[in-house]
Structure formats: structure tokens, C-alpha cells
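Removed from the display is one protein chain of the complex; every other protein chain stays in position.
Presenting subunit A:
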């Protein structure tokens, strides 16, 4: 009976959806269950500000449904740098340090986002280093892809 507590449980549709996200693709069902307990879900209306440029970043966002525009102020004119669709991750620099946000995130359509709080990630580094390292690797891959994109097409860079 005690050993049964450690036995893997069937994966719920919610965890399957999490597993399909780039950030969590390497996690096992047990690890996903732990991460799921740390994620917050938020609903935003179209045009609602998610975070502002210059704001202190406290969390990373994952688009579950809808689209999010990443915008920057260019002499008073907002310029859309990128549009994030379901599965995309943004605000990830905030997970690594508490530097100010480099762009504004705004809901392009009504959308649902999963939010991963930096302090929860930091706690994960202490308590579940294996999970945290897998997520860190995916973030590093995202940043590497962005660097490559910048070199290929600087105008499409996504500075968050």
C-alpha cells in the first residue's frame, strides 16, 4: 500500500496539455504534476496589458489559448515586435533575473495564460533541482533560438 503511493498515476488531460508545451516537454508525469501545482492560470481580454515595459519582472508567461502581442514604444508609437501564439513562452528573462521588462505584453485577442512565478522557480531549484534544470535547459534553448533569429533577421528579435 505504501509503495502504491510512489506508483505513477495516469496522466490527466490537463497534464497532457502541459506536456505539449515547449517549456515542459522533457518533464515526466510526476514532475509535471509538481510544476502544475505551481502554475497560475489567468484570463485576459483583447487589448488588456499583461505587463509593461520597464516593470520589474516577477513571472514567466505561457500562452495556453489566444494570441499575445509583444510591443515596444518607439518615439511614442507602439511597434509590434512579435505575436505569441498558443504554446509560446514570453517574459522568460524575468525568470533568470529581476531586470525590468524590455517590452510590453498585451493581449492581441482574448487569451488564457499560464503564469510561472520566479520565486516558485527559485524554490524548485532548491527542492526539485532535476525539474528546474530541465526547465532551465528549455529556456536556454528558447534564448539560443532568439539569438539565432536576431542574427538572421534583427528586426524580428523578441526582447523581453
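The criterion applied here is as follows: a residue touches a chain if its C-beta (ideal position, glycine included) is under 8 Å from a C-beta of that chain, and two chains touch if they have at least 3 such contacts; residues count from 1.
Here, contacts and distances are computed from a predicted model.
Q: One chain of this complex is not shown here; going by its UniProt record, which of these names is it: "Sigma E regulatory protein, MucB/RseB", "Putative PurR-regulated permease PerM", "Acetolactate synthase" or "Cytochrome C oxidase subunit IV"?
A: UniProt protein name of the non-displayed chain: "Putative PurR-regulated permease PerM".
Q: Kindly state which of the options A:47, A:65 or A:85 is in contact with the chain not pictured.
A: From the options A:47, A:65 or A:85, the contact with the absent chain belongs to A:47.
Q: Considering the complete complex, identify which of A:33, A:86 or A:150 is in touch with the unshown chain.
A: Considering all chains, including the one not shown, the answer is A:33.
Q: May I ask you to list the residues on subunit A that touch the chain which is not drawn?
A: Against the missing chain, subunit A presents residues 5-6, 9, 30, 33-34, 37-38, 40-42, 44-59, 100, 110, 115, 117, 119-120, 127-128.
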